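A single protein chain has been omitted from the complex, and every remaining protein chain is retained in its original position.
In order of appearance the chains are A, B and C, and numbering begins at 1 in each one.
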Amino acid sequence: MTRKIENTLKIKNGQSVSLSEIPVLEYREFYAVVLRLLNAEDVHCVNYYAYPDNDNLKFICCLADDSAQSVSLLSHILPSGKGPGELESLTRRVGALHIFERELWENFGVKFEGHPWMKPVRFSHNRYNRIIAMHDYPFYRIKSEELHEVGVGPIHAGVIEPGYFRFTCNGEMVLHLEIQLGWQHRGVERLFLEKPKLLQRTMLAESITGDTTIGHTLAFAQVMEGLSGISTDSRLDAERSIALELERIAVHTGDISALCTDVAYQLGAAVFGALRTPIINFTQEWCGNRFGKGLIRTGGSHYSLTNVLIQKLRKLLDDFEWRFKEMADKAYSLLSVENRFDNIGMVTNKQARLIGAVGMAARTSGVKRDIRHSHPFAAFRVISYVPVMLEKGDVYARYYLRRLEIEESINYIRRILDNEQFFLSETTPPVPEANLHLYPSSITVSMVEGWRGEICHSAVTDEEGNIIHYKVKDPSMHNWKALELSLRGLEISDFPINNKSYNLSYCGHDL
Amino acid sequence: MNGLGFLLSIVSSLLFPGIIAVTKAKMSGRKGPGIFQSLFDVARLFRKGSIYSATTSIIFQIAPVIYFASIVVALLFMPFGQYKGLLSFEADFVFFAYLLAVGKFMMIVGAMDTGSGFEGMGANREALYSLLVEPAFFILMGSLVLLTSHTSFYNLFVHIHFDSFFSYLIALLGIYLFIQIAMVENSRMPIDDPKTHLELTMIHEVMVLDNSGFDMCLIHLTTGLKFALYGGLIANFIFPETWTLYAKIVVFFTVNLLFAIVVGFLESCRARNKLAKNPKWILALSSISMVVFLSVLAITHKLFLE
Amino acid sequence: MVFSLILLFELTLIYLAFTERVKRFLTILMIQGLLLFGIAYLQLKHINILYLAFILSETIIVKGLLVPLFLNQMRKRNNLDRLAHSKVSTFVTVMAISAAIVFGFLLSSNIHDDHLQTKFLAASIAAIITGIYFVMIHRNIFTHLVGYLITENGVFLFSLAVGSEMPMLVNAAILLDIFVGVLVLGIFANRVGDRFKKMHVDDLAQLKD
Partner (left out) sequence: MYLIVFQFLFVLTFGMFILSKKHMSYFGLLIQLGLAGITGYWSVDVLIHGTIFERELLINFWGSPLEIKVDSLSAFFILVLNFTLLTGTMYSTGYLKPYINEKNHVEFGLHYFSLVWLHISMLLVCMLRDGLAFLVAWEVMSVFTFLLMIFESEKGETIRAGINFLLQMHVGLVLIMAGFIYAFVHTGAVFSFDGLTVYFARFHPFPLFLLFFAGFGIKAGFIPLHTWLPHAHPAAPSHISGVMSGVIIKMGIYGILRILTYIHTDLLAIGIFILVVSAISGLLGVMYAIVQHDLKKLLAYHSIENIGIIGIGIGIGLIGTAKGIPVLAALGFTGGILHILNHSLFKSLLFYSAGSVYMKTHTKNIEHLGGLIKRMPVTALLFLLGALAICGLPPFNGFISEFLIYFGLFKGLLTADFQTDITIMGTVICLTLIGGLTIFCFTKVFSIVFLGTARSRLSENVKEVSVGMIFPEILAGIVIVAIGIFPIFFVKAAGRVAGLYVEDIPWIIQNTPSLSGVSRASLVFMLLTALLWFLRRTQQKRVQIEHEPTWGCGYSGADPAVHQYTATSFADNYRELAPPLMKVDKHFESLKEEDIFPRPRSFKTETSDRLEKNLVEKPVRKVIYWMERVAIFQTGNLQHYIMYAFLFMGLIFLLTIFKLI
């Protein structure tokens, strides 16, 4: 399966390989290879991280090739002589890498020469430079005495997570928006190493971001399964996919409701808000938790999707679809709503590519980036999924895409339920593993398309099979930049609906 | 008896926010707060202490007082059928409009006193929109002056007659304009959404972010009073002269109730305007009132059209 | 009664000025067609029943239904749901159209002619100016068409202004009306409908006739 081409190691989504198989390049060569690979349209960087390896710093870069359905791994080593080293920044050439290099700089003090936007990512507790504090964030300032700044956060009027937004404005027009995050750094990645038990780790994955429980837990489970060589049966795959799509439907419906609230369209807000409830109630009936906590476990499941539940689900979907359509027809053709969303917060296709947008933010700008399609996992390997695409990249597109994706997800769940091969056996899925023996000196990259976009988890083990590095990447990491871009030259009053239209995760970014 | 309009308006003002809230709740299928909830809120605020920003000066403290006083004095002009307002005089509507402007001036300045970007935003928008809505009000009043040959609120409403189909149309347009002007003056939908929590898109509510206690209590009361002000005008607009006092009182409250329900309804069934659209929207009100004026010219046979 | 309808017609022009949606334009066209139907009926009640039937069916069917529905089809087919772009700010447009309305009244109040029904003239002037102004400020070919149709409504009103004396002229105007309508629609159905099916509004703008 694994092949070595162009000094890289190509693996599949969720596959585990031995560390030694990953080619270690000179930085100059690494630089050239990464640039060459990223030149292709359908290759993007899903993760780029480093971990201390025998006093050195080992950098691992994962580049996903969407057309070949493979992930290329390559690495380089920065010997730690006297203090942190200095590398030439890749961001200058590929903007999308900015967040990874900033993270590396923040955590290890590695200087990236020529990086245009070297700012702290999340003020992690284990950051290299502990002197810099929250209120020292180096904001971009436009030199003028005629502009005013508006600072919003970290405590918001709406009950949302903490984040600080600073707008540099001329009157109503926003000239620059800068987002400072990192108000709730919990040290999730370090906790993965500190908590030895699988259950602890699973629960940790469940709470990376509360609204994407299924997505993150699934990514985690895939990592564990990959590292321990467990293969899942088709029934489990189907259940996982259904859970993922249900989560997508629920959150999207909630977001549509929230968008309606933000433009003061009360009817839409109330009805969509109410529509979300039966979906999450079904999840509760299935696994006991409305947000799907406890549903996804490594190697198996405690809660089988029984025939009774399947019948209920079918009925629920029929009911939901009908009611959703009725309200959506109204909400999506109401001119006052359309007027409010239209033509604002545009992120062009070019910009989306430059910043490496993922998930919805990418798909609304015409960038076809969907892990379900390009790196299929679970049931998506069997029944292919065709992503929904929009071109314009404005708030309306993001509002509209949610509707289309909900409809598509309903269809997809039906296709799984209708597919005989998944539910042939009456057998319940295997009981989840309690203790795992992980492959020594291995690495796994697991990707899942959560409702927000691609989630990437990656783990590295040492010679004894202990995890020595666990890396989580939430789609928000990329997409916060899209929010910044879409505010350029926009009216400040359009910020809330823009923010809501992305609905990015604060804790997923802060970790 | 001249103060009847004033008294009735005060009564209806107390219920206004409650009725709007109940309507909105019913429209979205919620149970919603009780009608008197807003009054409890006001009472609670009255008992509360205040927090002042250290940046503010006396302007910030006196602004709500003047704002409230301006609306109350404006209500003193409110006629009721054949009873004059307490302070009625000729061309009193000019004083009325400028008095409202005093309150607004002070609120804007008071908001700017906090030195906050949010409140600056709200103040700026309020200043712009209230300046744009003025012409609509004056043209409408000019049309009524022309229609009735009188220049005080009391006389305007006493002498207004609707007889032909055409004059009913004018009456309808007049009511429409009064409602929309009220919406702009009160920063309600579709100009502004008072229920939103988004500091960046609000107008009036963001201006009063730093107010608390007694000041906030006055501001809350003023919201109702302002609605009652326009509700009262609309009610006066449609009273026929011949009705008895009791019928008028019933109609007065019905009109106010309907007005509140209409506001609640409007706020439920549409999205608010994009902020950049508001100036145009408000300007269109002036255009509509200009058409009303032209048609009044036609009714009074100043404009001879075959 | 007739004057009330004319008044409503003027209001549709103001509405036209501050709306920015293609969809809304069509609603306005439809309303205008209905208003014209009413006006024509009330005004021409006394003429030959055949003529009347002809004129009425023309206003309600062609202006009120056929044209807007057809345009709506076009809009859907070409995905023209978005904003109608214009070079001039809406703020100026509202003022310009209000000025046109006042101008119409001022001008027609100064004309004293026994053969002229000035109340139609006032609205007609306003509508013609609005239509032309609309064509001038918009980049988009579709909105140009709306502008033409508004102008055409103005011409219809104008023919009513002189119409009671010269019923033939009314007929001529209406024939012209239908002719232009059909012609324009035909052209658009061919050009926009098929060849540019997938094109965006902005691309259409380059098509300027």
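In this section, a residue touches a chain if its C-beta (ideal position, glycine included) is under 8 Å from a C-beta of that chain, and two chains touch if they have at least 3 such contacts.
As the structure is a prediction and not an experimental result, all values here were calculated from the model.
Asker: If you put the missing chain back into the full complex, which of the shown chains would it touch?
Answerer: Counting the whole assembly, the omitted chain is in touch with A, B, C.
Asker: Pick from A:47, A:75, A:261 or A:351: which residue touches the chain that isn't shown?
Answerer: A:351
Asker: Considering the whole complex, which of B:146, B:175, B:249 or B:262 touches the chain not shown?
Answerer: Checking each option in B:146, B:175, B:249 or B:262, the one touching the absent chain turns out to be B:146.
Asker: Looking at A:40, A:142 or A:431, which makes contact with the chain not pictured?
Answerer: Looking across A:40, A:142 or A:431, the contact with the absent chain belongs to A:142.
Asker: Need a quick check: the contact residues on subunit B for the chain that isn't drawn.
Answerer: Touching the chain left out of view, subunit B contributes residues 46-59, 61-62, 65-66, 68-70, 72-73, 76-77, 87-92, 94-95, 98-99, 101-102, 104-105, 108-109, 112-118, 120-121, 123-125, 127-128, 130-132, 134-135, 137-139, 141-142, 145-146, 149, 151, 209-210, 213-215, 218, 276, 279, 286, 290, 293, 297, 302-304.
Asker: For review purposes, identify every residue of subunit A that touches the missing chain, sorted by number.
Answerer: Residues 95, 98, 116-117, 134-137, 140, 142-156, 164, 169-173, 175-176, 348, 350-351, 354-355, 481, 485, 488-489 of subunit A touch the chain that is not shown.
Asker: Write the list of subunit C residues that the hidden chain touches.
Answerer: 89, 91-92, 102, 106, 109
One rule holds for everything that comes next: only the chains that are shown with their structure count from here on.
Asker: Return the chain label for which the distance between chain Cα mean and whole-protein Cα mean is smallest.
Answerer: Chain A is the most central one.
Asker: Does A-C or A-B have more contacting C-beta pairs?
Answerer: A-B
Asker: Can you check how far apart subunit A and subunit C are, centre to centre, with Cα atoms defining each centre and the answer in Å?
Answerer: 52
Asker: Specify, in ascending order, the residues of subunit A that touch 2 or more different other chains.
Answerer: Residues 339 of subunit A touch two or more partner chains.
Asker: Find every residue in subunit C that makes contact with two or more other chains and list them.
Answerer: 20
Asker: Please give the residue numbers of subunit B that touch subunit C in the complex, ascending.
Answerer: 165-166, 169, 173, 277, 279-281, 283-284, 286-288, 290-291, 294-295, 297-298, 303-306
Asker: Once bound in the complex, which stretches of subunit A touch subunit B?
Answerer: For subunit A paired with subunit B, touching residues are 148-152, 156-158, 169, 171-172, 260-267, 269-271, 274, 334, 336-337, 339-340, 344, 491-496.
Asker: Taking the touch rule as given, give the residues of subunit C at its contact with subunit A in the complex, in rising order.
Answerer: The contact residues of subunit C facing subunit A are 20-21, 23-24, 81-83.
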